[in-house]
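Excerpt of the complex: some chains, original placement.
A and B label the chains in the order they appear, each numbered from 1.
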Amino acid sequence: MLVATVIGNVWATHKDPSLEGLRFLVVQPMDALGKGTAETIVAADPMGAGIGERVLVVFGRAARHVIGKGHDIGFQTAVCAIIDRMELSGSSYGPHEDQDGNS
Amino acid sequence: MLVATVIGNVWATHKDPSLEGLRFLVVQPMDALGKGTAETIVAADPMGAGIGERVLVVFGRAARHVIGKGHDIGFQTAVCAIIDRMELSGSSYGPHEDQDGNS
């Protein structure tokens, strides 16, 4: 599971039928200093995350569970949560620092 | 799931029988600036993607679903969509920017 920032959207009309109706986001994993890495991942998003929001991204069976369409679909990455608050080694930051942030 | 650009083709006559009839593309994952990384991946392509097109690439069970031959075949990577349009942090680019690009 990764922390990543939503940095873009992807649209595709010519695709596997099992992808119909899913929203796809380009997300950028976070490094240990809280900065974005060079890598990008595309994740299906049932959570409605927006550009700039930090999200938790899962893979494989977990991703299929989050999307809720059972096992045999043509993707394996999904947003499973929108992060309210994150603390790294005692320092706190994030787009929702005014929220309660209870888990 | 990754965004990648199709950069080549691979042909093999001496291969596992389960790979018979599949088309294999060399694809190059995209970094956070929209440029290609040093890494390459080979993906089975049931979508008919061409050189230079951007595609979504899936792995594992999702890839087996996209190819549609059930579970026990000798590959685990596939193209599941050809990208019409992609927006990164508000900037838009792609080989099909004149298309509608609805998902």
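Rule of thumb we're sticking to: a residue touches a chain if its C-beta (ideal position, glycine included) is under 8 Å from a C-beta of that chain, and two chains touch if they have at least 3 such contacts.
The model shown is predicted, which means the values in this text are computed figures rather than measured ones.
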Total copies in the full complex, given that 2 are placed here: 5
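By definition in this document, only the chains that are shown with their structure count from here on.
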In the complex with chain B, residue positions of chain A that touch it: 7-16, 18-19, 22-24, 26, 28, 36-44, 51, 60-61, 64, 71-77
Chain B - residues contacting chain A, complex: 1-3, 29-33, 37, 47, 56, 58-63, 65-66, 78, 80-90, 99-103
